[in-house]
Structures are given as C-alpha cells and as structure tokens.
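Moving on, here comes subunit A:
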Amino acid sequence: MSHELNPAVPPLPEGEKKPVAEKPVAAAAAKPAANSEGPVPMPWTSPLAEKYRNRYGSGVEALTYLGQNYLVVDRSLIPDILRLLRDEEQFDYCVDITAVHYPKREKQFDVIWNLYSYARNERMRVKTQIADGASIPSSVSIWATANWLEREAFDMFGIRFDGHPDLKRILLPEDWKGHPLRKDYGILQQDQEWVQINLGIESGQ
Partner candidate 1 sequence: MTMTVPAQGHSAKDRPKDEMKETPNEVPNRDLSHSDSHLDLDTPEKPYLDANELIINMGPQHPATHGVLRVILKLDGEKVLGTECVIGYLHRGVEKIGENRTYAMFNPYVDRMDYVSAVSNGLGYCEAVEKLLDVEAPARAKYIRVILAELNRMASHQLWLGTHALDIGAMTPLFYTFRDREEILKIFEKYCGARLTTHAFRIGGCQYETYAGFEKEVKNFLKFVAPKIDEYEELLTTNRIWLQRTKNVGVISAADCVALGVTGPVLRASGKKWDLRKAQPYAAYSEFDFEVPTGENGDTYDRYLVRMAEMRQSLRIIEQAVNGIPEGPIMAKVPKVIKPPVGEIYHSIEAPKGELGFFIVSDGSIQPYRVRVRPPSFVNLQALDLMVRGLLVADVIAVIGTIDIVLGEVDR
Partner candidate 2 sequence: MNPMMHTVAPMTMMSPGMAPVATPFFFYMLAGLAIAGGVLVIMLRNAVHSALSLIVTLLAVTGLYLMLYAPFVAAVQIFVYAGGIMLLFLFVIMLVNIDRAAKDRRFNRMWPIGLAAGCGLFALFVSAFVKGRALFPDRMMAMSESSNTQQIADLLYGNVDRMGQYRMGPYTFAFEIASLLLLVAILGAVIMTKKKI
Partner candidate 3 sequence: MPNFITSYFGSTLTPGAAGNQFWALVYVFVIFTGVSVAVMAMNWLERKALAHFQIRLGPMRVGPHGLLQPIADAIKLALKEDIIPSEADQFIFWVAPLIGLLAAFTVYTVIPFGPSEAVSDMNIGILFMLGVSSIGVLGIVVAGWASNSHYPLIGALRSSAQMVSYEVAMGLAVVSAVLMTSMNEKGTGTLSMIGIVQAQQQQGIWFIFKFFPLGFIAFAIFAIAMIAETNRAPFDMAEAESELTAGYHTEYSGLRWSLFMLAEYAAMIAVSSIAITVWLGGWMRPFPNLLRAPAWGFIFSLFPGLTFAGLAAIAVIGTIRMPSHSFFKVQRMGLAGFAAVLGLIAFLLLVLAVAGRSPDASVAARFNAGIGYVYWFVLKIAVFMYLFIWYRATWPRYRFDQLMRVGWKVLLPISLGVLILTAIAGVVVS
C-alpha cells in the first residue's frame, strides 16, 4: 500500500493571506508522529471518560480519533450508559443512530449513537457491537427522535430494537425481503418477487 498522502502534514497553499479557521487542537494531539497508515484512535482522557471507565471497568473503552470522541460500550451496558449520558452528562440531543456491517467479524454489527450536548457544545459517539440476529434495547424512551432512526437501522440492517413502539420498515416497502445496507446485499440486488407483484414489471433495474 503506497500512500502519497501524509496526513500529518496538511498541505497548505502558498501565499496564504487570510487566516484560516483554526484546526481542532485535539486533532493535532491525537495524531501520532510517525504512522504511515494515518492516525489511529487514541485513548480519550477526560473526566467523563474516566468516570465511566471507573464505573464500568472493562465494559467501556473511551477513544478519540481526529478529535472526535467515542465510547465503545459492551452491549449489556447500553441502556444504562445512554440514559446516564442523557441525564448526567446532558447529552440531550441524539443526532443519529446508525450501524455499520462487518460481515467477517463475529459480532457483525457496530451500532452507533451519535450524541450532542447543547449545554456543553460537545459531540460524542457511543458504539457497541452486536451479532447478527441479536437485538438491542431501544432508546426511544431516552430520546424520542430514536423512533425513526431505529426504524431505519432496522430497515437497512435488520437490527432489532427491543422495546421500540412500532418497529417496522420505514423506507422500504413493508414486505420487502433483505436489508440493503448489509455488505452481503449486492448493489444491483433487489426483491424481484416484490417488484414483479407490486410494480408489475420484470425488474426494477
């Protein structure tokens, strides 16, 4: 693998007159000096991270990458930690809930909560790993906005959220087969049967 790019030295244009927006300090700090593969996640040191590390021990891992902090949390701790983050740490705005599929891993899915605190003007993410077919507690009771976001994650990845009031497909038709954002779902793949029955055409391609 050859990398023409060395991210440690951001290419600055010559003849820069105007001041550019300051780069996040944390990003620079997070960058290890010599790493041809680019920056790697570093442990995140902050009172919040310390607190949770102390409380939950190995179940919580606090990391930071390019100035963005995240907690990698054991699945069983998810409901507690999300609620605590909202109640104690004022992460009152759930920006996004999504997932990433790693088919080769044993626990195939990363489920990611993207949180923001209005009071602290700070973002963080909470990640957990779950296996295919496993379910995860819903966070609708914590943030009302999770409703559609979890439905979308269910629609796209087939992740079940326990306790969701109305977990059903949101973007795809109700009786569609397959979850398109899984890596084993090809880009040209579609539910032929559904297309033929409902649209009356041979193929949607």
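Selection criteria: all candidates are chains of the complex that A comes from, given by their letters.
One rule holds in what follows: a residue touches a chain if its C-beta (ideal position, glycine included) is under 8 Å from a C-beta of that chain, and two chains touch if they have at least 3 such contacts; residues count from 1.
This one's a predicted model, so the numbers in the text were calculated from it and none came from an experiment.
Here subunit A is displayed by itself, and among the listed chains 1, 2 or 3 from the same complex, it touches 1.
Within the complex, the subunit A residues that touch candidate 1 are 1, 3-5, 7-8, 10-23, 27, 31, 37-41, 65-66, 68, 92-96, 98, 100-101, 112, 114, 118, 121, 123, 125, 140, 143-145, 147-149, 152, 156, 165-166, 168-175, 180-181, 183, 185, 187.
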